[in-house]
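For this depiction, one protein chain was excluded, whereas all remaining protein chains were kept in their positions.
We just call them A, B and C in the order they show up, numbering each chain from 1.
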Amino acid sequence: IKKKAPKEIREALEKAGKHDILDPGYPYRKELDDKEYEDAFHACQLELVKMQTWFRAEGKRIVIVFEGRDAAGKGGAIKAVRENLNPRWTRDVALAAPSDVERGQWYFQRYVAHLPTRGELVLFDRSWYNRAIVEHVFGWCTDEERERFFRELPSFEDMLVRDGIIFMKLWLAISRAEELRQFLQRERDPLKQWKLSPTDIEGLAKYDDFTTAIAETFVRSNTPIAPWTVILSEDKRRARLAAMQSILSRLDYPGKAVTPPDPAICGGPELLAERKPAG
Amino acid sequence: IKKKAPKEIREALEKAGKHDILDPGYPYRKELDDKEYEDAFHACQLELVKMQTWFRAEGKRIVIVFEGRDAAGKGGAIKAVRENLNPRWTRDVALAAPSDVERGQWYFQRYVAHLPTRGELVLFDRSWYNRAIVEHVFGWCTDEERERFFRELPSFEDMLVRDGIIFMKLWLAISRAEELRQFLQRERDPLKQWKLSPTDIEGLAKYDDFTTAIAETFVRSNTPIAPWTVILSEDKRRARLAAMQSILSRLDYPGKAVTPPDPAICGGPELLAERKPAG
Amino acid sequence: IKKKAPKEIREALEKAGKHDILDPGYPYRKELDDKEYEDAFHACQLELVKMQTWFRAEGKRIVIVFEGRDAAGKGGAIKAVRENLNPRWTRDVALAAPSDVERGQWYFQRYVAHLPTRGELVLFDRSWYNRAIVEHVFGWCTDEERERFFRELPSFEDMLVRDGIIFMKLWLAISRAEELRQFLQRERDPLKQWKLSPTDIEGLAKYDDFTTAIAETFVRSNTPIAPWTVILSEDKRRARLAAMQSILSRLDYPGKAVTPPDPAICGGPELLAERKPAG
Partner (left out) sequence: IKKKAPKEIREALEKAGKHDILDPGYPYRKELDDKEYEDAFHACQLELVKMQTWFRAEGKRIVIVFEGRDAAGKGGAIKAVRENLNPRWTRDVALAAPSDVERGQWYFQRYVAHLPTRGELVLFDRSWYNRAIVEHVFGWCTDEERERFFRELPSFEDMLVRDGIIFMKLWLAISRAEELRQFLQRERDPLKQWKLSPTDIEGLAKYDDFTTAIAETFVRSNTPIAPWTVILSEDKRRARLAAMQSILSRLDYPGKAVTPPDPAICGGPELLAERKPAG
């Protein structure tokens, strides 16, 4: 892997300490320290538990999509949200590649099957946005299928929202340097080696294709009714807190006492526009 | 039952022969005769079989919704279409009342689960239009839920069509006199008595509420991308032929040789506007 | 097709009238005549409707498997049973080939998904017996998979019965001559040509492989708790009546007035043993 990284990134990676943040566009140079993280994490957990009481009592339905490049930290953020929630009311949905029969169906059909009933929270680890990004970059769908997806998308999300589902889309963004660092770490860490599929390694070389696909996706799917929340995730800890806080901020449960997410790393897609390359 | 019918209908019913058509707004006085019906039926069957070859070969997906009042002949029309089609490729979907879990979900969710994959034809015997009509008239949904349904509906159907599903909506219309005649027949015929549920009998008294709900439904759902085909179904035979012919007319399979449906009984919702009371 | 038939069958086929029954082992030489058929058919329909009232009221669950060679008349028998039953309570299930994901699952899983809830009757047009017969003859499963199927089968069916599901298995049997006659008819009849898939024609040449697979299946699956009913189906009319009558005979609904099925064509697998070749 290392060989594929541009020289300046390689050098930076080598010089950096374990908790340094490399991306110069990132507003912080160091990871959040242990104590601060734990306190804020605990506070979020308390709020999530209150929030759960509310969505059960009110029969609310909540859908949260977690998207981002490989290694952006989707899994960790989902775990943080679920940590103290009842697994009978909060599900995570991480669909594998579609079956041949599913491939022949309406693209959204297999996702619809997992939408919540009253009093459920569903966390999508990747989602229908696969078509716009992963499937497109790896050539698993045709351009025409992707175009069709973009045409149907606003109606689809609009419908969910009009139906009363509380719907959020989180984009965990990482820079090229961070992606590389994560990959190198996965390579070394036997616990994470499985995360390095051949596809992923191929994906590394496609960083720029992803960047383009992502940018296009934001343009076409950042609608007023279903806007994206972008979270700069070089620092996984700050990112997880921001994910929880931005979710909680959007919900009106009794006794709410939420610190708003850090605007330096959490906002709309314009957060990405400010740094180059982005996504 | 008989007592609930207005006097003039009762008298007409008593005078009429078995194959007479009572509704003065109906363009024919008698049912189509046996020979004519059988020939035309057979011709439609041949076309349906050709059509099947085509949708299999091309991997087309087709969805046809059959709607109409109780006793309008939805079941019979579906049977006619399926008669010579392979049950592995053509399914009929007649959903019972939703489960409690389904009631808490996105309204369209349980219908989406039955959408076709490549090379399938799905016939809905009643459909999501329940919410607009039956559920509304019987008070099984709130006004707000119905309103929500109407708001989501155009997006939903639009999406199916944009996805490449061939989508048709057939409305089988009968007059009050015909509805009564059917009910009386059901009452007498031990093979059909089960069709007379308490709900149905209650429904009889609600003919006008249905008429209003239906009219409203046409106004709000007769979109250019998913228009209604209305079939005047006093004469069940003519109606079945018209159903098959209007389906076939909309499809472009090789070797097509279809008689167009009789415009006197098959057209848009304006067909109903012309007679009073309608639906 | 014709060329593949042995000479004596060919000659017999040519000499025979449309309604003659060729198989010398069949107890009748002619199809049941129109009048007798219609009367008996009507009587069965009346009973089926009574039976429906009962299974709804009692919340009974009924599963009926229709099996038999291609062209044995499974579809027609199912249609006869459903003719006057409410499609919201009686479903037919005709599954297409399994998806790749389904192929990886427990073999019975995709069938289990269609089992009835309280007050439902489910008619399987082919079933899990595919593995024992069709999949085996065409090489779509390994011998080991088939062996596994036979090992699990008694437990599976036993479980359904112990759970209170009323479970029946009907085998519609036809002789080689009848199979050929049906195929020739399909070849000529444009309404039925689609029924002649390349697989079917290949199947013709495998008549004897099917015979062996079927015989083995009876030996291994004709258990006391889930016995087979075999119906000699050269005469489709007699076969349909026997199917309805044998179903009705097994059920205890109020007001039952059923003619028992003709023992000359309806019984256990020993009915097949008596003629050669069988199945």
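One rule holds for everything that comes next: contacts are C-beta pairs under 8 Å (C-beta built on N, C-alpha and C of every residue); 3 or more make two chains touch, one makes a residue touch a chain.
The model shown is predicted, which means the values in this text are computed figures rather than measured ones.
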item: Partners of the unshown chain among those that are drawn; value: A, B, C
item: Residue in contact with the excluded chain [from C:115, C:184 or C:215]; value: C:115
item: Residue touching the undisplayed chain, where the options are A:16, A:49 or A:219; value: A:49
item: Sole residue of C:13, C:96, C:165 or C:184 that reaches the chain not shown, by the stated touch rule; value: C:165
item: Absent-chain contact - pick from B:20, B:102, B:187 or B:216; value: B:102
item: Footprint left on subunit A by the chain that the document does not show; value: 42, 45-46, 49, 52-53, 75, 78, 84, 86-89, 91-92, 94-96, 125, 190-195
item: Hidden partner interface residues of subunit C, rising order; value: 59, 61, 101-109, 112-113, 115-119, 148, 151-152, 155-156, 158-160, 162-165
item: Residue ranges of subunit B at the interface with the undisplayed chain; value: 99-102
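The rule we apply is simple: only the chains that are shown with their structure count from here on.
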item: Cα-superposition angle relating the copies subunit B and subunit A, to nearest 5°; value: 180
item: Closest chain to global C-alpha mean, per-chain Cα centroids; value: B
item: Of all other chains, the one whose Cα centre sits farthest from subunit C; value: A
item: For subunit A paired with subunit C, centre-to-centre distance based on mean C-alpha positions, whole Å; value: 52
item: Multi-chain contact sites of subunit C, meaning residues that touch two or more partners; value: none
